[in-house]
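A quick write-up on the structure given underneath.
Apart from one protein chain that is not included, each protein chain of the complex appears where it belongs.
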Amino acid sequence: MDIQYPLELVGTFVFAISGALAVRDREHDLFGAGFTGFITAIGGGSLRDILLGAYPLVWIGDVNFLYAIFAGILLAFIFPSALLKLRKTMFLFDTLGIGFFTVLGVEKAMSLGVRPEIAAIMGMFSAVMGGVIRDTLTNEIPILFRKEIYASACLAGAILYLVLNYFGLARDYNMLISIST
Amino acid sequence: MDIQYPLELVGTFVFAISGALAVRDREHDLFGAGFTGFITAIGGGSLRDILLGAYPLVWIGDVNFLYAIFAGILLAFIFPSALLKLRKTMFLFDTLGIGFFTVLGVEKAMSLGVRPEIAAIMGMFSAVMGGVIRDTLTNEIPILFRKEIYASACLAGAILYLVLNYFGLARDYNMLISIST
Partner (left out) sequence: MDIQYPLELVGTFVFAISGALAVRDREHDLFGAGFTGFITAIGGGSLRDILLGAYPLVWIGDVNFLYAIFAGILLAFIFPSALLKLRKTMFLFDTLGIGFFTVLGVEKAMSLGVRPEIAAIMGMFSAVMGGVIRDTLTNEIPILFRKEIYASACLAGAILYLVLNYFGLARDYNMLISIST
């Protein structure tokens, strides 16, 4: 898919921004924000690939993801107030990103030959575990447990994707968005 | 072993129940309870297999484990008060499950050719790390640090198993129980 690869990079970029901003709220410095942005961006996909034994991990095999993450972190650090003003837009992108990575996670798991039930869980993990790991490291109750609706939507989206399987990515992706929002 | 496979499924089922109940105590909803039950049930074994590089992970290769987990979570959600009344029985099963998974973990590690010292640690990890990950995610001090006796018993059981190695599973499994209780 020609459009998928740039979308993955953009999604990673957005996750890095939101991860770095989450920490800024609580007065850490560049390195802390960077570390958290990095973990948020790679955590979900890395966990999925480690569980599936799918090596090399995406961001280790393709350095462009690292650049997307660094760009996101720097942007979050240099223009935090501008980005906080754009919070609504950011939230929309974050939600789109989550839906997108859910579908990607399901597809990747399916392509490795696992059962659809497992693939649905992998899709959800890809999308939400980055945030869970971030919250665990920063010693917060993961948002997952505070706003479960968000992860349930991912799981619902993943299952929906499997039901609609082969009716096309675009269509079911739209549905995902409508569920998530 | 004919009896081992159903026992593994039952053990996974019991772990999922106790994981899901742990969260219910603190007023989460179905999704939160399910997520925690799931992590508790798969965490220890997954960590063991990831450390050993033993792919595919058990629950990814065999969907029956997933069904056992879902059954446990649903049961915990539908009949929480009945299960809480059965707490003593549950605790017994949990303890049996922990002893059982310790031995299984040791055996699996040995079959992959690692040294017995490493296998003992893998046995303990299989049994206790699901609970440690659960407690970490829900932002509690892992019970491991509060009631160390419990993990020490696993390690003692694992070492005992290795000492008794080849004297038969049944015998040493009984001993494990007596240690754990």
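By letter and in written order, the chains are A and B; residue numbering begins at 1 in each of them.
Quick note on the criterion: a contact is a pair of C-beta atoms (placed from the backbone, for glycine too) under 8 Å apart; a residue touches a chain by one contact, two chains touch by 3 or more.
No experiment lies behind these values; they were computed from the predicted model shown.
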Query raised in the report: Among B:9, B:30, B:74 or B:118, which one is in touch with the chain left out?
Result: B:118
Report task. Since one chain isn't shown, list which residues of subunit B touch it in the complete complex. Result -> 50-53, 114-115, 117-118, 121, 132, 136, 139-142, 144-145, 148-149, 151-152, 155
Query raised in the report: Considering the entire assembly, which residues of subunit A contact the chain that has been omitted?
Result: 23, 28-29, 31-32, 35, 38, 46, 50, 55-57, 59-60, 63, 66, 136-139
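Definition applied: only the chains that are shown with their structure count from here on.
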**Report entry** When subunit A is superposed on subunit B by its C-alpha atoms, the rotation angle in degrees, nearest 5
**Finding:** 120
Query raised in the report: At what distance in angstrom does the C-alpha mean of subunit B lie from that of subunit A?
Result: 29
